[in-house]
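Every protein chain except one is present and positioned as in the full complex.
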Amino acid sequence: MAQSTKRIKSISFFLLLISFFCLLGFGQSNQPQTSSPLMPPAASTISIDVDNIYYLILAVTSFFFFLVVFLLIYFIIKYRAKKPGEEGINFHGHMGLEIVWTIVPAVIFIIIAIYSAEILQKIDNVPADAMVINVTGEQFIWHFEYAADGVKSDKIMHVPLNKPIVLNIEAKDVIHSFWVPAFRIKQDALPHEQRETWFQARLTGEFPIRCAELCGPGHSQMLGTVIVETETQFAAWIQEEKEKANAQENALSDSAKRGLDVIQHQGCMGCHTIDGSKLVGPTWLGLYGKTETLDDGSQVKVDEAYILESIRDPNAKVVNAFPAIMPTFGPEKISDDQIKDVLEYIESLGTTKSK
Amino acid sequence: MSMATEHAEEVQHHSHTSRWPIWIGLGIGAGMFGFLFFTKGYTPFGWTAVLAGAASIIYGLFGWVRDMTREDIHEIKHNVKEDFKNIGLTGMLVFIPSEIFLFGSLFASYFALRAHTPDFYTNHGEAMNVLASIIPYFNTICLVSSSFTLHFAEHFLKHGKQKTFQLLLGITLVLGFLFVGGQAYEYLEFIKDGFTIKSSIYGSIFFSLTGLHGLHVTGGALFLTYIFAGSFRSQLSKDKHSVLLAASVYWHFVDVVWIFLMMIIYLRWI
Partner (left out) sequence: MQQGYALDNSHGHHKLTWRDWIFTTNHKQIGILYIGTAFFFFLVGGVLALLMRVKLAATGTDILGITSEKYNELITLHGTVMIFMWVMPVFSGFINFIVPLMIGAKDMAFPRLNALSYWLLISGSLLMMSGFVLGGLPDAGWTMYAPWSILSPGIGSDTWILGVQVLGFSSIFGGVNFIVTILRMRTTGMTFHRMPLFVWASFVTAALLVLAIPALTVAVFLVMFDRHLGTTFFSGAGGDALLYQNLFWFFGHPEVYILILPAFGIVSEILPVFARKPIFGYKAIAYSSASIGAIGFFVWAHHMFTSGMPASFRIPFMVSTMIVGVPTAVKIFNWTATLWRGKLYFKAPMVWALGFITLFLIGGLSGIFLASVPFDIHVQDTYFVVAHFHYVLFGGAIFGIFAGLYFWLPKMFGKMYSDRMAKAHFWLTFIGFNMTFFPMHQAGVLGMARRYADHGPEFSDINLFMTIGAFVMGLAQLIFIWNMVWMFRKGPVAGDNPWNSKTLEWQLSSPPPAENFETPPVITEGPYEYGLPYGPRVAGAAAGGGEQDHDFDRGISR
């Protein structure tokens, strides 16, 4: 008897040790610049609270996991049949135990639920003086519009440090989901309906944005970056963007300007860039006049006819290594006149001389 | 099958096979394949598959019903020696909750869409009144009174009044088919006025709900027709009318759904 009490004591000691170990994580991420291997950087104010929930539940569940596994292993060793034909005892259960192991989990769940609800309130409580960014998801890119300044950006979102920021999230086509793991925020972007979420960054740096709702073939490429910078850096960036937009606008002919309108309206820049970087589709920088290799190995010179065909029937001739996923734009979407404007704009991005 | 029609003393040699389920099961699949062919643009294949599917479903159903009739007449049960009294009725009572959840889901969609859509009750910007004609009231009278006639038909069968039973069942059938006809007429009128399944959200859910209900009424009426036809061959007796009980529970259920339809999407009381 004494021996089994001793064994029970040592098992309980071990279990307590493990749960204590798990609880160590609890509250630890209050220190700034934490880099726990268990979690992405805690770059927003609420991420500390969310991590605390994680560590709390981890402690509780680890305790129960090891409790049950210990019992299983202990019973497996102790009560294995030693010779054929042995029978156990005819014992059907114990009401008291049933009540205990119904109530104990129930109480623990209630505690976790209350704690989670408190933190959820914090998450749902949007500060009144927050800066507004409109986020639009589209196959397969994120667009950002800084409401106060009228500045726009794609894929990369700049935000100032230590300032509450509200995101009004919406989608153009199908459901996307705006997720910044480092901020522990995620909000689905619904077509034609706005939903909001907010955060306040507490660390500077670059943090990935991911789409977290299956939205089509390019889902895993629907990535982005949040750049958290100091307030002065952020203000400088806004100023720079404003000037850039003005300069670009002034350099264009009227026709090219109309073309740019069409392009923005149709969302072409979701897949095509104008700065030479590669998205789902080929970049337009220096596209005009270039000779491209097609999927079947043949070559084609990018001229007016080819661009026209690639808008009206995009999958007829697909450039090598790009997926054939561009939607068709018939005359009801872009008229022939508008295509001329679009061509003008693409040409304005520079032409390539080829043989 | 041949075994099942042998004498009742031979019941330990029950048949454990039936040809009909596979015809119906694969027939439904073939019909669905027809639809896929249509969407793919293979129209001739589509028609072939749909017609073949329909034919095999009908063949299977007739065979199935014929076997059930024979077993009823010879008082043997397919495969099961004991006659579990009214087991078909139990089956129906278990199936009805599934139907309640089916209509419930569609009604829930109706409420969700109504809450989600401003100007829900308009069609192309004009206020839509589905009560403009007398047909919904006429349909309500048909269906509600048919529930009563069916109930009394059952009552007379229990008291052995075969002729009265047949008369009342016949009236029920007429009322049921009047309802289906009324609804078809109503649909045609709406379509003529430009109120269709795609003209507005209200139109979409209106036609989905009433269409689903109409299909159920048609199914129930065919079920009752089968019983009506069988009653002339005297397979329904005073204490053996499990099939009628099942059919009548179903019919009353379809009637109750109509009352909800009337209150919610026609009269807009809720």
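The first chain written gets the first letter, and so on, giving A and B; residue counts start at 1 in each chain.
Methods note: contacts are C-beta pairs under 8 Å (C-beta built on N, C-alpha and C of every residue); 3 or more make two chains touch, one makes a residue touch a chain.
Source: prediction; values computed, not measured.
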Among shown chains, those touching the left-out chain: A, B
Identified contact with the non-displayed chain, of B:Thr48, B:Ser204 or B:Thr225: B:Ser204
Sole residue of B:Ile24, B:Val50 or B:Leu244 that reaches the chain not shown, by the stated touch rule: B:Ile24
Sole residue of A:Ile185, A:Leu203 or A:Leu287 that reaches the chain not shown, by the stated touch rule: A:Ile185
Hidden partner interface residues of subunit B, rising order: 12, 14-22, 24-26, 28-30, 32-33, 35-36, 39-40, 64, 78-82, 84, 87, 90-91, 94-95, 97-99, 101-102, 104-106, 108-109, 112-113, 116-117, 197-198, 201, 204-205, 208
Residue numbers in subunit A that touch the chain omitted from display: 38-40, 46, 49-50, 53-54, 57-58, 60-61, 64-65, 68-69, 71-72, 75-76, 79-81, 85-94, 97-98, 101-102, 105-106, 109-110, 112-113, 116-117, 119-120, 123-124, 173-175, 177, 179, 181-182, 184-188, 190-193, 195, 208, 210-221, 323, 325
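Note that in this section only the chains that are shown with their structure count from here on.
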Subunit A and subunit B, separation of their C-alpha mean positions in angstrom: 48
